[in-house]
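Here the complex is missing one protein chain, while the rest keep their positions.
Labels run A, B and C following the written order; every chain starts at residue 1.
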Amino acid sequence: MLNFSLYFNLRLSLILVISTALIKTGNWYFLAIYLILAFGWTFLLKTPIFTLIKLLGLELIFLGLMSLPLGVEKASFLILRSLLCLLIMNSFLLTIPKYHLAIALKGLPLPVKMQEIVILTAQYLEILLLEIKQMHTAAKLRGLKGNSQWLRYISASLIGSLYLRSLDRSERVYNAMLIKGYNGNFPVVIKISKMEHFILIITAIIGIILTINSYNSLI
Amino acid sequence: MIKINHQEQPIIIVNNLVFGYEKKLILQGISFSLNRGERVALLGKTGAGKSTLLDNLIGLKLPQQGEIMIEDLKVENSNLNQIRKKIGFAFQNPEHQLFMPTILEDVMFGLLNYQISPQKAKEKARFLLAEFDLIEYENRSAHELSGGQKRLAALAGILALDPSILILDEPTNGLDPAWRKKLAQILLNLSVEVILIASHDLHWIRKITARGLILDQGKIQVDQPLSELFKQEKTLEKYRLFLDW
Amino acid sequence: MIKINHQEQPIIIVNNLVFGYEKKLILQGISFSLNRGERVALLGKTGAGKSTLLDNLIGLKLPQQGEIMIEDLKVENSNLNQIRKKIGFAFQNPEHQLFMPTILEDVMFGLLNYQISPQKAKEKARFLLAEFDLIEYENRSAHELSGGQKRLAALAGILALDPSILILDEPTNGLDPAWRKKLAQILLNLSVEVILIASHDLHWIRKITARGLILDQGKIQVDQPLSELFKQEKTLEKYRLFLDW
Partner (left out) sequence: MHIPDGFISPSVALATTLTSASFLTVSLSRTGKQIGLKQAPIMALTTAFIFAAQMINFPVAGGTSGHLLGATLAVLILGNPWAATVAISTVLIIQSLLFADGGITALGANILNMGIVGVWVSWMLTKTLQRLLGGSKKRLPLVAGISAFFSTVIASIFCSLELIISGTVSPHLILPTMTGIHILIGVGEGLITGGVLTYLITIRPDLLPGDEPKLQRWLIPIISTLLIAGILSLFASSFPDGLEKVAENLGFIHLAENVRIALNTPFSDYQISGMNEQVGTSLSGLFGTSICFGLSFLISKFIIPKSA
């Protein structure tokens, strides 16, 4: 099985998504090429297909409805193109190892400062989501019934309390990091190999050529 | 099924319980029953599966095989609300238990859920906080308490509901000796039907409970009166329960 | 200031430390010093301020008055990085200490920060995890561990950095007797300059440390060799440290 690094997967997905999203509206021929590429990528990453299908969002349907007045052909092109992008991105998402969301983001081409904030946020986020789950469990054990009641308790004050709790929690996480010598640079050991670099560059070039061509070609 | 007679009225029956996390089977066929009036210790080394077993009892995790009965109710999704109403359950980490903005609200939360009037609930909550020496902190958020105080606040929130079954996961963790003593007194004076306590604090637990279950290798390996068990150093050492540590 | 001589070389000096949270003064003038080679217990009842004091030592909280010196460095913002490099610090709640996706990465985190090569860091981290019986869980997230295992993982992450000063906040909380024993051995065999441990586990701490500080009412009320202290039941009871609980 192919074993790419997390960063490589992220970057390749980004390249594919961007070039798919930008092909000319109505150019079905190029869309077909990307369809094949997207499915290839999904296959290579061994993405769980059913989870993938479930993830297609409400927002897409909503926008689909609104683009329908532009004509069935145009609307279906828009939707299909969008679906392909989702397919590629989700293939990456669903194959991130558990708990590595934050680490995966280290592969983003962002300025260092922004990257640090993004990584820390993702890291806190996982902890926060766990806290919410724990709060919910604790509440259930003391007589909270079902999800609808939980919604009632997710009143503003509970969100406020969540904020204080997260403030406290993140301060502790930050302290824990400081104690282990954190100095503003998240140490992570994943590296992109030369081979992977090469593939990335090639794909990017192909992507650019295809996308530009989609505007010139007469097909 | 186990027959019920008047001397031994089982409140909790666990029958061939099997539970595992994704990667690994933890509980591999657990069976025991706890009768009305019993105070029972759940012992076992770090990672033995004590907390996992307790979670199963209250339906936070559902078994892959076997069944659990709490007072004639099977632990399954449709019964959980009813079952949880009977049980007071303390998590191993008290921070997981405290979720309301202030500890007063936290203790009141359960009471309000069970249709007690706000005024009565507040009265009762304040009574319990006073019992646990926390009344001066009633308007504090839980994370502004010390480790031991968090434990006490969590216990107050549970006892406020007058549960008929009490399940505690390492309740003395983080408490000072004086509080361990006071907690023992409180627990011994409670009128509940069954108490089940997981603990590594052997000297404390032997003062509270009369029967001991040792969990090891996914099974209940020992089920004995504690007074006997504590005489058998060999057995204890076999399960890494050293009395002098 | 305290003079330095060769027998008694102070590593930590706390001088008239005052610290309070918004609402309340907790530490009201704490002074003591710890010399090279000492193993010291910090005792005191729930909510006495032990954790608060330890946080001050490492600059997680900064005092309102007084000063703290760690090996000739004053604890203040400009020195914190240097100071923290020397100190291994274990939180009271191990969950607060573990923040990386897996416990292997968590133990490696500190090593990588101190410019150790990824390969060496990994080797060392795995060695420590093996020592704490966690090697089979190296790729697990911290919340998939049992309470005791979390404690062990947190300790592994600290010991990996070979600190010269060790400050532990209730390290035996949640550990089974066998692990309490093993941890004692590990700590006794470490070559560190100073160990300061806050604990309620009197029988354990007396096996590890030789000197005891009792914190009460915001002051260090007692500073004695533990062997003497444990003979004075009156003193112990005055500070609610009951030996048989």
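Assume a residue touches a chain if its C-beta (ideal position, glycine included) is under 8 Å from a C-beta of that chain, and two chains touch if they have at least 3 such contacts.
Note that this is a predicted model, so its numbers are computed, not measured.
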Chains in view touching the one left out: A, B
Absent-chain contact - pick from A:Cys85, A:Ala138, A:Ile179 or A:Leu210: A:Cys85
Residue among A:Ser5, A:Ser67, A:Thr95 or A:Thr137 that touches the chain left out of view: A:Ser67
Selected residue (touches chain absent from view) among A:Leu12, A:Leu37, A:Leu105 or A:Leu210: A:Leu105
Chain B, residues in touch with the chain not shown (by the definition above): 101-102, 141
Residue ranges of chain A at the interface with the undisplayed chain: 10, 14, 17-18, 20-22, 25, 55, 57-60, 62-63, 65-67, 69-70, 78, 81-82, 84-86, 89-90, 93, 96, 101, 104-105, 108, 110-111, 113-114, 116-118, 120-125, 128-129, 132, 151, 154-157, 159-164, 166-167, 170-171, 174, 184
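Going forward, only the chains that are shown with their structure count from here on.
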Centroid distance [mean C-alpha coordinates] between chain C and chain A, Å: 40
Centroid spacing, where centroids are CA-atom means, of chain B and chain C in whole angstrom: 29
Contacts with two or more other chains, residues of chain C listed in rising order: none
Interface hub residues of chain A, defined as touching at least two other chains: 169
Parts of chain A lying in touch with chain C, wherever the complex brings them together: 97-100, 102-103, 123, 127, 130, 169, 172-173, 175-183, 187, 189
Residues of chain C defined as touching chain B within the complex: 21, 44-47, 51, 92-93, 95, 144-149, 152, 170, 173-181, 184, 200, 202-204, 240-245
Partner chain A, residues of chain B touching it in the complex: 58, 60, 80-81, 84-85, 87, 89, 91, 96-101, 109-110, 113-114, 141, 143, 157-158, 161
